[in-house]
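Notes follow once the structure below has been shown.
All protein chains but one are shown in place.
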Amino acid sequence: MQNERYARGLAKLQEIDGQAGEKVVASLADIAPDFARYLIEFPFGDIYSRPGLDLRAREIAVVAALTALGNAAPQLKVHIQGALNVGVSRQEVVETIMQMAVYAGFPAALNGLFAAQEVFAEAG
Amino acid sequence: MQNERYARGLAKLQEIDGQAGEKVVASLADIAPDFARYLIEFPFGDIYSRPGLDLRAREIAVVAALTALGNAAPQLKVHIQGALNVGVSRQEVVETIMQMAVYAGFPAALNGLFAAQEVFAEAG
Amino acid sequence: MQNERYARGLAKLQEIDGQAGEKVVASLADIAPDFARYLIEFPFGDIYSRPGLDLRAREIAVVAALTALGNAAPQLKVHIQGALNVGVSRQEVVETIMQMAVYAGFPAALNGLFAAQEVFAEAG
Amino acid sequence: MQNERYARGLAKLQEIDGQAGEKVVASLADIAPDFARYLIEFPFGDIYSRPGLDLRAREIAVVAALTALGNAAPQLKVHIQGALNVGVSRQEVVETIMQMAVYAGFPAALNGLFAAQEVFAEAG
Amino acid sequence: MQNERYARGLAKLQEIDGQAGEKVVASLADIAPDFARYLIEFPFGDIYSRPGLDLRAREIAVVAALTALGNAAPQLKVHIQGALNVGVSRQEVVETIMQMAVYAGFPAALNGLFAAQEVFAEAG
Partner (left out) sequence: MQNERYARGLAKLQEIDGQAGEKVVASLADIAPDFARYLIEFPFGDIYSRPGLDLRAREIAVVAALTALGNAAPQLKVHIQGALNVGVSRQEVVETIMQMAVYAGFPAALNGLFAAQEVFAEAG
């Protein structure tokens, strides 16, 4: 069954994060290969694969949370792209981040917007 | 125009938070009445009144963010109820909070679930 | 294999947290039973069951982290008791928490010490 | 010289926090008496005793920081009272906390205002 | 009246942050021009324009808060310069940041001091 979780998680990771997710996994190969496996199995194989909340809402939730926490810029950028990948519009990403000014302050929202700006520029 | 922002914000506050929002505003009357006004004008009159992201998504975003931050339990409970008020299902609230285990750890998700449990119990 | 993770995690949860861990799991039964299962499987079945770092060090690490974060008092108390359960002395718990004054400030350390005081008093 | 730091810190603690500071110190007697000593020596004997920033500004700084962090309510209340003790007006306390809505979000500012409300009510 | 808030905010932004504030606003033009407007209207037009706390104290409060939060380095640097612009001395900035070692730990204070070092070096 572990293989099922891994296979399901890997498919979900590719659906959401595309190559960015795979790069993160690859970057762990020399230092913590088991952690790369956990990352596929628990967040993607268990959580993102659950029914009850669609992927668009899940990506809006994570963009909101990482913007508010303000201490995980690389992961925020991966999930801004992930949000776009699953059908969240650029406008919806921007609105989600702007709203965080209310809950985590203007600096958190500003830094989230600058992260979105980089992601949008890379995507062209 | 300030009156417009206030009126628009008050209507939006009532739509989202119902009596809980009004209680917060009332509780500020003796110490910081201007802050009660700002709370209506900026978050509700400016941000929540924007097009581009529907209220369901906005409430999912704030439930996610406050669960992840983990230091604003009263406001998290108000917004769990707010999410229900604008059409987010209990299941979607629970899924949003569970997902935060991935981004802010299991204690944050647990405390979010216990907050939801209280809100659901009060709502009957 | 999922059953193996669950069984291994449940045994580890009982070894570390005793009845406190089981109470947390039971408290999730009505709202998020799958999350209770994940809590057993990932943190306890996967992480705490790993070789390479003994349980004493793992509990010192979590007491340090939860003291520093300062926003998960119930879980900090469970893990202070967990630390004692796996052989960390009261003095070592106190030293770990005191050290957090350096990394997260005196209020975080104070609130950690008061949590330890409660746990020690309950334990007698 | 250690005695000098302790004596200077104790006098400064009493000047700022009055009995509240001494209660905190007393509450540590059974679990971490050395930490009580460090608390007097480093924050109060070293930092608060420095020239270059007056006590009013120091208390405004700490009220701002603890409001923004949002995870140390007891210490925030002690320092709201401390601010009043060294000549910061209630209005200045309220303005400092309100301003934190900009830097840490409205929930942090709200919880800070409710803390101030309690302190002001106790003071009469 | 919205125009009044904007005009008042823009003047206050220029008074406090000078060109740095205007650069932030300009940098939002392509991604979130409304957010640039909110930034001028709410923090600067509403909050910083209030009586009851002078600008020196307001800048000390924000330097303290952003140092303590530790996750908004660009904004901390803007406000260290802002503090200098409204008459806070370099020594007062340094004292404010040093004091945060007590409330948010030595790493937060160290990173705040390094930010100040950069700002002071740029200012010459």
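Labels A, B, C, D and E are assigned to the chains in the order they are written; within every chain, residues are numbered from 1.
Operating definition for what follows: contacts are C-beta pairs under 8 Å (C-beta built on N, C-alpha and C of every residue); 3 or more make two chains touch, one makes a residue touch a chain.
Nothing here was measured: the structure is a model prediction, and the numbers come from that model.
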item: Chains in view that touch the one left out, judged over the entire complex; value: A, B, C, D, E
item: Option from C:Ala20, C:Ala36, C:Leu69 or C:Leu84 whose C-beta touches the chain left out; value: C:Leu69
item: Touch list for chain E against the chain that is not drawn; value: 69-71, 94, 98, 101, 105-111, 113-114, 116-117, 120
item: Absent chain, residues of chain B that touch it; value: 68, 100-108
item: Residues in chain C touching the chain absent from view; value: 42-43, 47-48, 50, 52-53, 56-58, 60-69, 72, 75, 91-92, 94-96, 98-104
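Throughout what follows, only the chains that are shown with their structure count from here on.
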item: Other chains in touch with both chain B and chain C; value: A, D, E
item: Homomeric contact chain D-chain E: same or different residue positions, threshold half; value: same
item: From the options B-C, A-C or C-E, the pair that copies A-D, where over half of the contact pairs coincide; value: C-E
item: Inter-centroid spacing, chain D versus chain B (mean Cα positions, whole Å); value: 30
item: Chain C, residues touching no fewer than two other chains; value: 34, 38, 69-71, 101, 105-108
item: Touch-based graph of the chains, sorted into line, ring, star, complete or other; value: complete
